[in-house]
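In what follows, a structure is listed as structure tokens, so that the remarks can point back to it.
All protein chains but one are shown in place.
Letters A and B mark the chains as written, and numbering starts fresh at 1 in each.
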Amino acid sequence: MNAERITRREMLKRLMIAPVGAAVLTTLEVREASAAALQRYYDPYFVAVLWEGRTRCDALWRSLKGDVVRILPTVHGATPYDRLYWTGYALGNAPVNVDMRVLARAVDHNGVPLGSGWREIGQATIQTPPMRWFRVEIPEGHWDEYRLEVRSATPRLVYSRLIGSQGYWRE
Amino acid sequence: MPVRFLRNAWELADVSWESPLPVAVANARFVPADTLLIATTNLFPTGERDLLGFTNPDLPTLDGCGQYRKLLWIYFRERSSTTSYTIQARATDHNGAPLATGWLTIASGTLPGASDPNASYWGRLEIPATGDAYYDQYRIVVERTSGSGYSLINKIVGVR
Partner (left out) sequence: MRTQPLTLYVGTLQVEATPKDLLNQAEALPPTFVNAKRYRAFYWTGVKGSDAPIAYTIRAGNAAGWQWSASGQITGNARGWFRVVVKPPAAYEWYRFEVSGALQTLHSKITGIEEVAE
């Protein structure tokens, strides 16, 4: 794989001109934005970055942290957040084709999971043209731990950030 | 020209992936979600019981919940035997006593599980499914109606 090295300034320039690609989790109902005045809308009042880093995607399902150990979470202590956003950027000149899935579980007072395995919240395929940011909304919040896994037939380097938000629905 | 910031009050550091610019959110307060209950319900015997195993219909499962806009019932079931659930709620006066006996049923149904009745399953229910809660007491009742017995491990989180 040829890794493209760009400066932070160059990345910001590309961000300003590039539209955002979006992927929607399947098997999960996603609320769409609406311009109707009386529609309920989500009003975030606290936002936090839960994780930020880079992931080398290959043919194996890997956590954003790079491990293939399925029992390990990507983030923990995520209980207060009612929704999460995963946004990132894949370097390279080829179109992005990265599979991702979101797993979640709860823990007891000692931090031990209530049971084995994970609840699969949904999965998506990021398919954006080169030099585009992507964003995935994870509307099922208030789980204690999340494991975000990615894989790609073609090895890719993905820079991404996982954001948690607290908010409420207004009318 | 790289962006730099003062780190640890004495050294100048370049902003990079390994050394991101520190950000403090000054205009919002973090509101934690509260763990209200962690309990295992024994569903090997049949018959209706609340998550704490009580069969007395007037005893609440949760009390002092008036501040929560919503409750989240997260559970891990060792088996997916058909299990019904009923969620009841009521208000209390200033002394914490219910306004009257009985309950308002706010939700009921079959507890979601795997298609294979012997498979384990992580589940989650919002209380209420739509709108806001703000009830003082809740009684969450479950009953295994068919299949093999199992343990239902529950966690309830209150969200303001």
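In this section, a residue touches a chain if its C-beta (ideal position, glycine included) is under 8 Å from a C-beta of that chain, and two chains touch if they have at least 3 such contacts.
Values in this document were obtained by computation on a predicted structure and should not be read as measured data.
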Hidden partner chain, touching residue among B:19, B:42, B:67 or B:82: B:67
Contact footprint on chain B, counting only the chain that is left out: 27-29, 31, 66-67, 69, 90-94, 99-104, 106, 131-132, 134-136, 160
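The criterion applied here is as follows: only the chains that are shown with their structure count from here on.
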Cα-centroid distance, chain A relative to chain B, in whole angstrom: 23
In the complex, chain B residues that touch chain A: 2-3, 15-17, 20, 25, 28-33, 35, 38, 69, 72, 74-78, 120, 122-124, 153-155, 157, 159
Partner chain B, residues of chain A touching it in the complex: 8, 45-48, 52-54, 79-80, 82, 104-109, 113-119, 140, 142-143, 159, 166, 168
